[in-house]
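Written out below as structure tokens is the structure these notes cover.
One protein chain is absent from this view; the other protein chains keep their places.
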């Protein structure tokens, strides 16, 4: 891998899985269509050939069974990286995830780790069918015992997935489908910020725009549009939705005094609610304006024809930033 | 029913189901152990005798199947009131609830209503076993297409359940187990505030304590403790978690300038996050202090021996109120 | 390979041999006109399927899951239903949909990304919304069946499901509920050998129809490429349900000739030779052979059906491509019976 190398997120995730399987022979990769097909998005392409059917295998269509099996495999000392084919198809596994994946460590008084990674191609924006464009993060972030992360770029996708697989705790790994194919140049490296750490992807002092996953790029576009108008917006990529990097949120809120949070998920109890509440708790006296939330609407995710009317647009983000700045 | 009559919440809910079955012959009541046994909490006691096995029936242990059947029954013109035996046992039905109960109306362009009520004995405080004391509201409140309500008193339980059953949209009805047995005197009546409307259960000007379900009583106790110290706290019972009564939240925030929100669910993305975010959006310039959240900790619900160390105590609520007032 | 591997094991019920020669009683209760109508539907359906794939290639549909090879399974079963019976489909039953009278253009709104589920009226057409989360629709079918039975109607609910979806918990819960409540339901499994890239042998170690006994209901294995056998097996199951004798599980052995969908590349996991073998068992060729051999149709008759199919496909295309985008209001109009105040505010923000 040379510095010049260009990576898509699909390629970076594939490399991360490959390297994790290579570095730790307790790692398994399984799920629906992940082996022979290499996954419907090709994220697991070539892993079967590289590591054999004992470590990389296809399963029947049984999300609860897949995740439940991962729990049993953890008792047997295996680290499972399972794939839920699309966001909504992780819902059949929610009982296993909430009741067991998240609680087994506490239940066993720390005697049994749950080093399970649940990979979920998530979020919308790809003109997908119903149930193929949802943002399930709230269900997981609210569930104590889980960690939840989502990358916004190929290089960070590699790093976060390596960290997730190495983590002794269960990690829900949300992959922004709409960012699967854009390329990024650089070296795929494990080192660098892990889980629990957010990052500033654009500096600025006028306001802080907080986002994650698919929305980070849009926020950067918005920031670029704001610049000519004299508004230099800082953009934060949360990366880790649980645990949240509250120190970073506090610092940005204190330094800029104005915060906008952006996500695809519906407004009510979306991540923006937690970000807003934390920012108020940590930086109330520094806030010059209420935290603005730019999110999907409180309706089911719409069909392809309307999804761009549902997702936060660059215009809406720009508008919100202008409002908090001029508040 | 005379004004003097004393009602427990179990009795009020039972009466509401009885009256709904009597007033509308399209209403069905089914679930695990609801018919012959009358429910593990006796909420459905006597309904089988009163209305027969065609309208009140026991099912196999199949939460997904129960809720899925309710969807099919709605297509056939039936209004199902189903019971999930305990909070955590509603999780196997989450896929059916999120993918179908919440979305079917939109999917069919309004052609098919989903008049389904999912009754869930919820929250903790009864020294229950694991999975018997959880607060699942966030999973439902974040799901667009659902309504979510929870009563805090017997008389309101009757009213809310009647409204929920009459509602053409699906309603998740959370019953605070720990409030099942205390009595309230008065007449069980359908009229009065419906879904989407919160209520002030104690007036006061120093601060507003927002709660729902099981925590309302504790907040009233806290308010009583604060009074001698010269802090007259207003207490709001949200009643309706989705839709939220944002007008009421705005008014109270504007009038008192100080808000505390209390719930059993873990802090992160619990209802308190949404309340805090809304209050900031609607009353920023009137806020004298950051909205304080007094909640369960971000850990799995603990065993009986520790639950009172997990649940918001009167002391913690009092403490938080003092802090926002003296901020 | 003699035949697709998932057809091995118990011999399925069959009326016509693969070459169209009768091996059972061909009087399955269909008049000659109805038999001709069945053949016509099969020819129309296949032509429409090809048109949809073309429409997708041209960007008029987002993703399209074809059903080539499954015409007999879908049409034979759909024709066995009465007007009041209700179909609960997956995402692959366009052939059954048109037989049931669903407007194909409205149906295709779904694959065009215009609206979820299919905007046709599911109550009026007695054809449920297109269902994506596999197996979940069976619970709806069973609930519906329980509901109509309560109303004293003799209507039956038929739920389609694929081989892969039978691995889901909802398949099991629906089957068990149907059996316990003796619901007037028919669970019709189209075992087309594949669940995206996973062959039936890696989906289950048993024969799907054999699961019936465990639920205490009848199970039937039928040649899903024999439209007469499919019709008879379904008609029997429907009659049983109507009589109040409860549900039936039908496993129809067929084959997915195409890829899982236009987004799928079957070449990555499936030997083309297998498809060539499967093509030898084409359901239309078989039925047509018997129809002509038995003097029920001649070349001209078939030719006229093909003309109809051509016109049908062209009409569908014409109307579909003329469809515009749905108004953004639709996002807000039907989320709730009356939108809450908070949502109204969002609506204004979104549309204003």
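Letters A, B and C mark the chains as written, and numbering starts fresh at 1 in each.
By our rule, a residue touches a chain if its C-beta (ideal position, glycine included) is under 8 Å from a C-beta of that chain, and two chains touch if they have at least 3 such contacts.
Note that this is a predicted model, so its numbers are computed, not measured.
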item: Displayed chains contacted by the hidden chain, counting the whole assembly; value: A, B, C
item: Contact with the hidden chain (one of A:12, A:71 or A:188); value: A:71
item: Contact with the hidden chain (one of B:11, B:92 or B:121); value: B:92
item: Touch criterion as defined above, residue of B:22, B:129 or B:183 at the omitted chain; value: B:129
item: Which residue of B:28, B:94 or B:267 touches the chain not shown here; value: B:267
item: Contacts of chain A with the absent chain, listed as residue ranges; value: 54, 59-60, 62, 64-65, 67-78, 92, 95-96, 99-100, 103-113, 144-145, 147, 167-169, 196, 243-244, 246-247
item: Those residues of chain B which, in the complete complex, touch the missing chain; value: 32-33, 36-38, 40, 58, 60-65, 88-89, 91-92, 127-132, 267-268, 297-300, 302-306, 309-310
item: Chain not shown, touching residues in chain C; value: 167-173, 176, 179-180, 182, 202-208, 210-217, 246
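By definition in this document, only the chains that are shown with their structure count from here on.
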item: Of all other chains, the one whose Cα centre sits farthest from chain C; value: B
item: Chain ID, smallest distance between chain and overall C-alpha centroids; value: A
item: Which of B-C and A-C has more C-beta pairs touching across its chains; value: B-C
item: Distance from the mean Cα position of chain B to that of chain A, given in whole angstrom; value: 31
item: Centre-of-Cα separation between chain C and chain B, whole angstrom; value: 41
item: Where chain C touches two or more other chains at once, by residue number; value: 115-117, 133, 169-170, 330, 335, 342-343
item: Residues of chain B touching at least two other chains; value: 64, 92, 95, 99, 103, 106-107, 144-145, 244
